[in-house]
Structure formats: structure tokens, C-alpha cells
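There's a structure below that I have some questions on.
Note that one protein chain of the assembly has been removed; the remaining protein chains are unaltered in position.
Per-chain residue numbering starts at 1, and chain names A and B are given in the order in which the chains are listed.
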Amino acid sequence: MNPARKRTVRLVVALSAAVILASALIYTSFSAASPTVTPSQLVREAVPGHAYQLTGKVKPGSVRHEDQTLYFSIQDRAGGAAVPLSYTGEVPGPFREGREVIVTVEKQGTRYVGQQDSLITKCPSKYKETPSQTTSS
Amino acid sequence: MGAVVAVLTLILLAVVIAVVSRPLFTAHTPRDPSELDDSQAPARSELEVAREAKYREIRDTELDYRTGKLSTEDYDAVNGALRAEAVEILDRLDALDGEREEPDAE
Partner (left out) sequence: MALLGGACLVLALGVCAYGICASIYGVRAHRPEFSESGRRSVYALAGILTVAFLVLELAFLRNDFSFNTVADTSSTTTPTFYRAAAVWSSQEGSLLLWAWLLSLWSSLVLFLTRKRMREVSAYATAILLGFGGFFISLMIFYATPFATTNPAPADGVGLDPLLRHPSMMIHPPMLYSGYTLCIVPLAFGMGALLARKVDAEWIRATRRFAFAAWLFLGVGIMLGARWSYSELGWGGYWGWDAVENASLMPWLTGTAFLHSLMIQEKRGMLKVWNVSLVLATGTLAIMGTFLVRSGVLSSIHAFGGATLGVPFVVLIGVLVIGSIYLVSSRREMLRSEHRLDSLLSRESVFLANNLVLVGLCFVIFWGTYFPLISEALTGHESSVGPPWFDRYTVPLALVLVLLSGIGPVIAWRKATFANARRNFMAPVLAALITLTVLLLAGVSAGKPFAIAMFCCAAFVLGSVGQEYWRGVRVRRAIAGEPVPTALVALVKRNRRRYGGYIVHIGIAVLFVGVAASSSFQHVSELSLSPGQSTKVGAYGVRYVRPIATITSQSDKAHTGATMSLGAVLDVSKAGKHVATLSPSEGFYDSGDPSEGSVSHLIGGQAVSHVSMNSGVTRDVWSAIAPDISTPRLQRIMTIANRTIPYIRPDEGMIALAVLEREYLKAPPPAQFKLIVSPLVLWIWIGGGIVLGGSLIALWPAPSAVRRRVSVRARSRAARDLARA
């Protein structure tokens, strides 16, 4: 095989490998992903047995510890419908009422159960929109 | 307070204008010989950089040979090719020098 042909073959092989790998990647990302929803969306769309990424604010007054389980409600950032859930596992330090959190939940029957250790609390907002900021901009 | 700020701002503005506009007013005097012939300067520095890179390649290949990565035949082949490329660059540099020297020689 002359050098030019060798080079073309190499290129085709490399490109095909890249395309195959990329396709595998893309395919699995869609099947491995869990939808990100807000509480109001979750209430509307939740299918039992599916995992969802729930994001929202912890509703003030809703936090309760009982043995190893944490009970709290999450509501939309703008307020409104709150989703009560139970959660076991690690609770990040910054977790607090009014904080924005992300937790993976599953609907079991009529209740929502948080996946173990999936609770993430947003870093206390360094770039929060404070009243002073909004008036000056 | 407002007056102090205004004065400081004006001073800053003046300094900025002075710094930025200086080249526009001073005559463009060449500061080193390579600037005399501006069209040549880029070609020369380009060749010089290429020459350094080629020398480095020659040294790298020799080190490859001495640390046992190349057989003697392969080394001779690559080394010869590299040195030929190096001489080519040197020739081109000399040609540039020759062009420049001509006006003086006259």
C-alpha cells in the first residue's frame, strides 16, 4: 500500500472509532440521566419508580429530624407548592431552611424518598441578588 | 471629597493620554539595526527561531541514539536529514545577510 493510501486508511479507522465511541457516549448519557425538575413539575409529572433531580428551596419550618431520617419540604424558588420528602444519608453542612438544594428523589407510592447521600446544598451564594444590588443596577 | 476625586480623575486622564499618544508625536527613530529594513526583520527572526529549533532536534536525536532508541543505520539517516535541513536554514540566513551587506559594500 502506498503511503497516501495508508494515511487515508488510518484516518478512516480513527474517525470511525471516534464516531462509535461518541455515539456510545451520547446514547448512554440519555439513558443514564435523570430529569431535573422543580417541585411544581415533580408534582405534575412524577412517575413512581423513576429517579428525578429535584431542585428548589427548603421550606422554612419544614425541617424535622427523626432518628437517622431527615424530613423536609422543598418548594419552588419563587415559593408555592412544596414537596415533602424523607431522606437518609449525609446532610451537607450548609443545609438549612431557605437554602437552595438539589436532591435525587423517587416517588414511592404517595411519598417521595430521597436517594441516600444525594443531597447537595448550594454553596452559600457569593453572588446573591441582594436588595442593594437590584436597586443599583 | 468630590473635588479631590475630580482632580485625581483628571490627573489620571492626563497621564493616560500622555502615555497613549506619545508614539503619535515622536518621530519613528529605529532603535536597532534590524529595524532599518523592516520588511526583512520578520523573516530573519523567523529563521533564527527555526534554526534554534533545528539544533535542538539534532541534539535530541543524538540523545535518542545514545540512550539506545535508534539503531546506528536509523540514526545516521535521521541525523543526516536533520543536518541537511539545518544547513538549508543557515544558507537562507546567510542569503539575508548577504542582501543586507550589499548596500554597504557599494
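Everything that follows uses one rule, which is that a residue touches a chain if its C-beta (ideal position, glycine included) is under 8 Å from a C-beta of that chain, and two chains touch if they have at least 3 such contacts.
Model, not experiment: these values are computed from the prediction.
A.B. asks: Among the chains present in the display, which ones are touched by the chain that isn't there?
C.D. replies: A, B
A.B. asks: Since one chain has been left out of the picture, which residues of chain B touch it in the full complex?
C.D. replies: For chain B, the residues touching the absent chain are 1-2, 5, 8-9, 12-13, 15-16, 19-24, 28, 32, 42, 45-46, 49-53, 55, 57-61, 63-71, 74, 78, 80, 83-84, 86-87, 90.
A.B. asks: Considering the entire assembly, which residues of chain A contact the chain that has been omitted?
C.D. replies: 3, 7, 10, 14, 18, 21-22, 25-26, 28-30, 32-37, 53, 55, 65, 68, 89-94, 96, 102, 104, 120-130, 132-133, 136-137
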